[in-house]
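Removed: one protein chain of the complex. Kept in place: all other protein chains.
Our next item is chain A:
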């Protein structure tokens, strides 16, 4: 079909970074929707960009994919600037975007067979169908797929070219819980095989399930980057001690709950402290604090 130039995957010296972003700025009509983002994604990790709608997740990922121009900053993806990288670079990345069409008149299998012909090397259609759970819908016209099935087809197309780096922009939108679990399995499988994954989501559980590290975007800025369990380290250090006294709930937010407890116990020599709880903020509380929304039950 074409001249086969077999080249080893180019790995420039010291290239353990898949994505490097410094000072990224993107403005729409004078308003900065991405406002000075620094970001590093290591090869082989799953990195989740988490944030509310309008935080700049999609804009950021589209700049990395090379489909949107930036107004400032430096971006390197797989060793090249996405704004000027060519086809060979594009064949090494996979994209599952929010705004791409698939075409309606073909069947699922015809769609996959057709797009296989665009890649230097493509995963077999049967394997893709099985991986995303569309084997039984292979003969169905795309127009008749449900929203979730269509999303799975888009995921299949995104990984078809055996990418080294996969971008997933809100990949599980519209999927039912079973399909979502299956998708998570697929991402774990890709990670185990060495694929680097950058995904955006506004589902906290998805980020916690999949990501090695999470970056929280709010108002166009990256407000924290950490493994999901360590996100908002400052916020997690405080605990809330609650108890009941004279029929009212008392609450103390403190970095040293043990000291508060000692005082409480001393004040109740008879024994039990009524309604006593000590809680630390969960991922959701931390996330809501980071993006500037007040967590339910207010820890501050």
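In this text, a residue touches a chain if its C-beta (ideal position, glycine included) is under 8 Å from a C-beta of that chain, and two chains touch if they have at least 3 such contacts; residues count from 1.
Heads up, the rule we're going with is that contacts and distances are computed from a predicted model.
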Not-shown chain resolves in UniProt (candidates "Oxidoreductase", "Transport permease protein", "Response regulator" or "M56 family metallopeptidase") to "Transport permease protein"
From A:39, A:157 or A:261, the answer for touching the chain not displayed is A:157
Out of A:19, A:48, A:63 or A:95, only one touches the absent chain, namely A:95
Only one of A:30, A:139, A:193 or A:229 touches the unshown chain, namely A:193
Touching the unshown chain, chain A contributes residues 1-9, 28, 65, 67-68, 87-88, 90-92, 95, 97, 99-103, 105-106, 110, 114-115, 117-121, 123, 127, 130-131, 157, 159, 161-164, 185-186, 189-190, 192-195
